[in-house]
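Removed: one protein chain of the complex. Kept in place: all other protein chains.
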Amino acid sequence: MGRVAIVGVGQSVHARDRHDVAYAELLLEAIDEALDDAGIGLSDVDNAVTASLDFYDGRTISNMAVAEVVGSYLKPESRICSDGIGALLYGWARIADGDHRVGLVTAHCKESEGNLATIEGAAFDPFVQRRLGADADVVAGLAARQIYDSGAFAPTDAAALVVAARAASAVNPKVTTLESMTVAKVLDAPRSATPLGVFDRAPNRDGSCAVIIAAEEVAMDLSGNPVWIAGVGTATGKYWTDRHPGDLSALDRARDGAVAMAGWGADVPDVFEVSAQYAHELCQFATRLGADLTEAGGNLNPSGGRHAGNPVTVSGLSRVTECVHQLRGDAGPRQHHDAQRALAHGVAGLGAQSHFVATLEAGV
Amino acid sequence: MSPTPPIDAVLRLEYAADFEYSYAAGKFASRFMNALRTEARLQGTRCDGCNKVLVPPRPVCGLCSGRTAEWVDVGPSGVITGYTVVEVPFIDPMTGVERPIPYGFAFVRLDGADTNIYHFLEESRHDKISIGMRITAVFKPAPERDGTLADIIHFRTE
Partner (left out) sequence: MGRNAAIVAVGQTDHVSRRLDVSIPEMVREAVDRCLGSKDLNSGQVDAVVVGNMELFEGINFPELWMASAIGAAGKPLFKLNNGGTVGASVAVAAAHLVASGLYDVVLGIGYEKQSEGETQSAITTVGDPAWERSVMAGAIGNFGVMASTYVAESGVTAEQAAKVAVKARRNACFNPHAHLQRPDITVEEVLASRMLAAPLRLLDMCPSSDGACAVVMAAPDRAREMTPRPAWVVATETAHDTQFMGDSPKRLARMRSLIAASDSVYSKAGIVHPRAEIDVAEIYEPASYAELAMYESLRFCDWGEGGALIDDGVTLMDGELPVNPSGGVLSTNPVGATALIRVAEAALQVMGEAGDHQIPGVETALATGYGGNAWSEAVIVKGSAS
């Protein structure tokens, strides 16, 4: 299979309410930036893979509305209804097998437009659980209780990550700067589903992200600074009621697949960008992936991660985008010294059922 | 009370949810809808690349991936490019009310536009409608217009 590189990235500004734009217009902001970054036009793209969810868009076959902004007239576009790294994986396959040369991978979501309780509620088993009226916070609360009681992490660990993410929002120009927080403030905040408080959940956001990928020969022509997709991996665990929240085997398989493809062995990436909707999940996932959660370690989520403000579905590609900036050395005040390898992670489903990992490398 | 079903009966469970959304119409739709509501004016955007006038207006021309910055007036008259007379009941998704049948439904190419919009016809007799027939928009009175395509009641023969 041929090598595939990322040659352009772009994001909209992610904010609480983007009432100023329809979702296709929101996505266009990211696509324009990514095309500009790659130095190509929309007509140079030969296929698109999008990530979005009908329930959030409030429309069946909602990718109809992005046909023009992704340039799919008489061209292929396919949609992954999950995290954007799933779309990146499929986009990678379409180029790696030699069928395409330049791909546009996108994700968009407006968490502001629908009723989140209804949308998240529709992911519950319709026979048994849906009638109980639980929501994603309840599932996360049940999980957090088990995780904290097991002694693996303490609420203070999770709160520290929230504090760090909110601080990072100030140096990430693509997210709204959040009020700074202390561990004590996070722990003292009103509870949503004990032991979780309102800051444990990533803030609801509207936003989009776009990534341009290309076959090796195209990438070498286009960019003096391509970032290589060294590996991709994904796995889905059992439905949340059938799985202990401490069971991270799907995450392990997603990571193992992407790391094995990259041939990294036991080497630790320089930067980790990890997605999680809830802070205790971020503790779990980042630790399992091998990131250093201590402030001194500092290799986790220079972008701030989802707790700095990215919507569901888009988060994985936002993680990839930050990794690309880190590996190109153009991450500005967030730059990690000499990052050569980065791992980006995305997640989807109630109780974090599906995991996606991309391993990325700098240089030619 | 209905009789108790046997223990091995396969059940159907009813579930209803209110899927409420508040859609941002976006920059292009907002400008169009505001002009329709306040001035009964119909507009499209012209593509910089291929010069086609697109209705509904939109930021990117799908045909050539050009940008469409220029706003131009279209209609209110046009031509029928395809039509039917609907004879099956259909619940209007915006009002929840069943629309009386039969009614004419057509592709309308507004004067000055290169694309069609779907809309209703005043005429509901199939043999009185034809492709190529000229029609014109009948607008709701200004106070009743709320900035949707339904501010055009239907199109009638010119």
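Order of writing sets the labels: A and B. Residues in every chain begin at 1.
The working rule: a residue touches a chain if its C-beta (ideal position, glycine included) is under 8 Å from a C-beta of that chain, and two chains touch if they have at least 3 such contacts.
Predicted model only: the values in this text are computed from it and were never measured.
**Student:** Which of these, A:His19, A:Lys75 or A:Arg145, touches the one chain of the complex that we don't see?
**Tutor:** Considering all chains, including the one not shown, the answer is A:Lys75.
**Student:** Of A:Ala250, A:Cys283 or A:Leu327, which residue touches the hidden chain?
**Tutor:** That would be A:Ala250, which touches the missing chain.
**Student:** Tell me which residue among A:Ala30, A:Ala65, A:Leu104 or A:Leu327 touches the hidden chain in the full complex.
**Tutor:** From the options A:Ala30, A:Ala65, A:Leu104 or A:Leu327, the contact with the absent chain belongs to A:Ala65.
**Student:** Among the options A:Thr106, A:Ser192, A:Thr234 or A:Ser303, which residue touches the chain absent from this view?
**Tutor:** A:Thr234
**Student:** So which bits of subunit B touch the chain we can't see?
**Tutor:** So the residues of subunit B touching the unseen chain are 10, 12, 15, 17, 21, 23, 25-26, 29, 33, 54-56, 58, 62-63, 81-88, 90-94, 99, 103, 105-108, 115-120, 126, 131, 148-150, 152.
**Student:** I need the residue numbers on subunit A that touch the omitted chain, in ascending order.
**Tutor:** 1, 22, 24, 47, 53-55, 58-61, 63-65, 67-68, 72-82, 86, 89-90, 92-94, 96-99, 119-120, 122-123, 125-127, 232-239, 242, 249-250, 253, 257, 348-350, 353-354
In the analysis below, only the chains that are shown with their structure count from here on.
**Student:** Using the average of all C-alpha atoms in each chain as its centre, how far is it in Å between subunit A and subunit B?
**Tutor:** 36
**Student:** How about subunit A: which of its residues touch subunit B in the complex?
**Tutor:** Touch list, subunit A to subunit B: 18-25, 28, 41-43, 58, 67-69, 71-73, 110, 112-115, 118-119, 121-122, 126-127, 130-131.
**Student:** Show which residues of subunit B lie in contact with subunit A when the two form their complex.
**Tutor:** 13, 15, 17-29, 58-65
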